[in-house]
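Removed from the display is one protein chain of the complex; every other protein chain stays in position.
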Amino acid sequence: MAVIVDFAVQGAQMLLVLLLAPLLTGVVRKVKARLTLRRGASVFQPYRDLLRLMRKEVVLAENASWLFRAAPYLIFASTWVAAALVPTFAGGLVFSWTADLIAIISLLGFGRFFLALAGMDIGTSFGGIGSSREMMIASLAEPAMMLTVFSLALIAGSTQLSTVAAMMSSTEMGLRVSLGMALVALIMVAIAENARIPVDNPATHLELTMVHEAMVLEYSGRHLALIELAASLKLILYVSLIACIFVPWGIGAPGAGPLLYAVGAVAYFGKFMIGAFLLGLFETMVAKMRVFRVPDFLGAALMLGLLGTLLLFVSRSL
Amino acid sequence: MTNSVSVLLLLVAAQLATAVIAVVFSRSASVGRLVYGLSFFISSLAVVLLLFHLLALGEVSRTSLPLGLPWIGANFRLDALSSLFLLIVDFGGAIASLYALGYGRHEDAPHRVLPFYAAFLAGMNLVVLADDAFTFLLSWELMSLTSWALVVAHHRSEANRKAGVIYLVMASFGTFCLLLAFGLLAGSAGAYGFDAIRALPPGPGIAGLVLILALVGAGSKAGLVPLHVWLPLAHPAAPSHVSALMSGVMTKVAIYGFIRIVFDLLGPPAWWWSLVVLALAGITSVMGVLYALMQHDIKRLLAYHTVENVGIIFIGLGLALAFRAYGMVGAGALALTAGLLHAVNHSVFKSLLFFGSGAILTATGERDMEQMGGLIHRMPHTAFAFLVGSAAISALPPLNGFVSEWLTFQAILLSPQLPSWGLKFLVPATGALLALSAALAAACFVKAFGIIFLGRPRSDAATKAREVDRFSLAAMYALVAFCLIIGILPGPFIDLLAPVVKSLMLGQSMPHQSGVAWMSIVPIAESRSSYNGLLVFLFIAVSAWLAALAIHRFASRATRRGPAWDCGAPDPRPITQYSASSFAQPIRRVFGSLVFRARENVVMPPPGDLGPARLDVALIDPVWDGIYKPVSAGILGLADRLNRLQFLTIRQFLMLVFSTLVLLLLVLAIWQ
Partner (left out) sequence: MGGFYFDVAHLFAGGLVLVSFMMLYQDRLYALINIYALHALALTLSVAWQAYVQDAPHLFITAVIALGFKMLFIPLALHTIVRRLGIHRDIETVVGVGPTMLLGIGLVALSMVVVLKVTPDADALAREDLAFALAVLLLGLLLMVARRNAVGQVIGFMSMENGLILAATGARGMPLVVEISVAFSIVVAFFVIGVFLFRIRERFDTVDVGALDEHRGERG
């Protein structure tokens, strides 16, 4: 019986992230629209877009290979798996030990690898520019992320997300300098990884500034829908990740029962909305930076992560 | 005379006999197939034997032959460590021979390759089997010289000849260092047998010196920065199946040499050893991948990645040394397992990638990536195999490269307990370097795969490429299978390493992995960290399949082919695609200006001038220009000075000898 409940909770978690992901994109867009005194589309618009795209036929470039057709499924699947492994409303899920934080980062790396390859498949210059810049950004963002994981793992004594979350919500956890550094670094990485302003602009099709959009320029129909969904999933993954590490309150303990799970779900929804609002606010406030300013930005995240880790190594009380 | 080591020696003898056959029948047309077939057969036999030996928890077996120095003979021994590395050697040898059955047919000068190929395999086997310093060094030289002969097999090309010279110099230098190391280990008693050395470990000062010498000697063979300079020249110069052996296997033999000397013969480590090893390893891993990113030559790119991966292996070994120095054998076992597993993994995927590059070379006759493109349509099988290899070397789950890097990260996370201040700073920095090199490797292989296989063909040769023969494909697919199996089910392979780790880590090894539920791997405790390749693989496969099913069933499956969109302005000329160097340009700007002092020089024609604009990039190799050029200039200068000695009279020569003798006697008098 307990096993069935466990599996049900895991399944609910997988479905939850999948269903909420477009909503997050919608809410961020709405916030940005309202802040710039526009009415904006409904928060459910991304769902409609996805359904519309799914039903349309795919127009493939003449020289597209099997990789181009397989990539959207692989990107979607790896991102979904990664997003489903981050605790949202309940910790200690049945399959939480499948992959720890390092593996989750690498799963995202897997998706990015195929996305960048797909960008190069048609042999257009835009695809190449996007892939090349994406890999440059990733080459700094991934180590920065890894170093924040080091900080967290050293504090919590584990790279297992459920354990980290449990540790963070326990009372013995004080304020820590390196935790603050990890938070700042993680936010910077999250912005870069999700192609948000100031690193990339998700709303632009201006040739010289786009990174993510340039890679997916040749996609259409269901393939594009899957890639868009994967991008939303990645965004919700980072929001859940930051929420579960830095504001872990409300996450239901393993086997907590339906009431606590409901509390967890409400708390998660609250964090979700706050995260969406803050992201929209931030994106409205800053301007996009030049591409070659991005390495400095991510270099700063890398250094913060390194500094946080170093402080932890040097002094166990920090 | 029927223990395992004797059987293995018989196989080595058979391998040497194959070399002789290759010489005798060098005129025959089918000698290539014969030699590769025999090598394949012999190596496969050895693999089977070794697997049994390792699974039976490998009791030590030894033998000695009345060859070599009269008072020691030639001693051979098979223990857990040597079985593991022999397994790597013979597995690599078997697969490379299988590949060469097809690939070798395109060889235009087989008589320059075949005898040395067989002897090279025998030499590597002998190094790992050797149980005394004399046999070890002799086999090491056999390995070096035969591989040198293979490097200069195509001696008509200027670049290959240069590679041969540099390789010869570096190999001699490395062997010289190992010679000194063994001399110091043997001590004044002249104990050249490994048993005798083990019984009498040297004092701390001597041990430190031996460590440095072993690091230089074995490191130069393995490709540690700054001793790597010969590697990216020599490995690509050889035929591709030999490149695979040199990169995938010979570097492992060098690592075996390092482990044998430092972990086995040298006694308990001092804390600063790990400091030296880790610093070098971290720099090696990042420098290797940065060099690789700047390359357009596919084989040279792969060779630089060997440098990177050797760095990653040495990070594991360095951590293991650090943990052992402070008695944390549990953590040490984890670090050592990570290093060894990465050695195994690297031999698998690097062989695969070199085979792929050989296939491309056969199909297009090109090594320059800028001439390729679109090969995925012409060579789908090679493309698939190369893709798996690229993903594995980029440490992506659920493939094998990820498992060993994950274990290395886990070992790094155990290291704050280390009390030494130097390590407290170095280890997180090494972790950062490791993460950086993993991310850069992914970028580099997106570049390699994207430019070679994707896009549109950039040359005639690429347009007309044909898929390669079945033997080559069989070899590649076998390695693809291993990349997947080790990645998905790493537990049994980690257990296979346990006896090796146990023998080097004072009886400690990682917890037994095979019994863990759902085939997870759990290095320390489940609450701390765990990884399950099987489930990750299944989850990705199932959810991708579900998505495809659902969309095709409920939404649309209509597909239409049309011209590329490209923002409405597609250009049919393939030259408008991104090239390898333009792909690497952002990364070159970010890292290259610091490391290579990269300078871009843009010349724009003035308005009205119809001449083309030019972009030149100047890179400076910091290692070559910073270390090797001054050294070689110094040596040349010294040689010029000493040149005068040629023109002395006999009396002056005698004077020279006489004064040297007196000087030495004087030194002796003062010393005593």
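Think of it as A and B in the order they're written, each chain with its own count starting at 1.
The working rule: contacts are C-beta pairs under 8 Å (C-beta built on N, C-alpha and C of every residue); 3 or more make two chains touch, one makes a residue touch a chain.
All of these numbers come straight from a predicted model, not from anything done at the bench.
**Q** Pick out which of B:Val48, B:Ala525 or B:Leu594 touches the chain that's been left out of the picture.
**A** B:Leu594
**Q** Which residue from A:Gly40, A:Gly180 or A:Pro254 sits in contact with the chain not drawn here?
**A** A:Gly180
**Q** For the chain not shown, which residue from A:Ala70, A:Val247, A:Met273 or A:Ala300 touches it across the whole complex?
**A** Once the missing chain is taken into account, the touching residue is A:Ala300.
**Q** I need the residue numbers on chain A that touch the omitted chain, in ascending order.
**A** Its contact residues with the unshown chain are 174-178, 180-181, 184, 295-296, 299-300, 303-304, 306-307, 310-311, 314-315, 317-318.
**Q** Would you write out the residues of chain B that touch the absent chain, in ascending order?
**A** 421, 425, 590, 593-594
Just so it is clear, only the chains that are shown with their structure count from here on.
**Q** Please work out the Cα centroid separation of chain A and chain B, and write it as a whole number of Å.
**A** Each chain's C-alpha centroid was found; their separation is 35 Å.
**Q** Inside the complex, what are the residues of chain A that reach chain B?
**A** 54-67, 73-74, 76-78, 80-81, 95, 97-100, 102-103, 106-107, 109-110, 112-113, 116-117, 120-129, 131-133, 135-136, 138-143, 146-147, 150, 153-154, 157-160, 163, 205, 207, 217-218, 221-222, 225-226, 291-292, 295, 302, 305-306, 309-310, 312-314, 316
**Q** Going by the contact rule at the top, pick out the chain B residues touching chain A in the complex.
**A** 373-374, 376-377, 380, 383, 387, 391, 394-397, 402, 406, 409-410, 412-413, 415-416, 424-425, 427-429, 431-432, 435-436, 438-440, 442-443, 445-447, 449-451, 454-456, 520, 526-532, 535-536, 539-541, 543-545, 547-548, 551, 555-556, 558-567, 570-571, 574, 576-578, 582-587, 589-590
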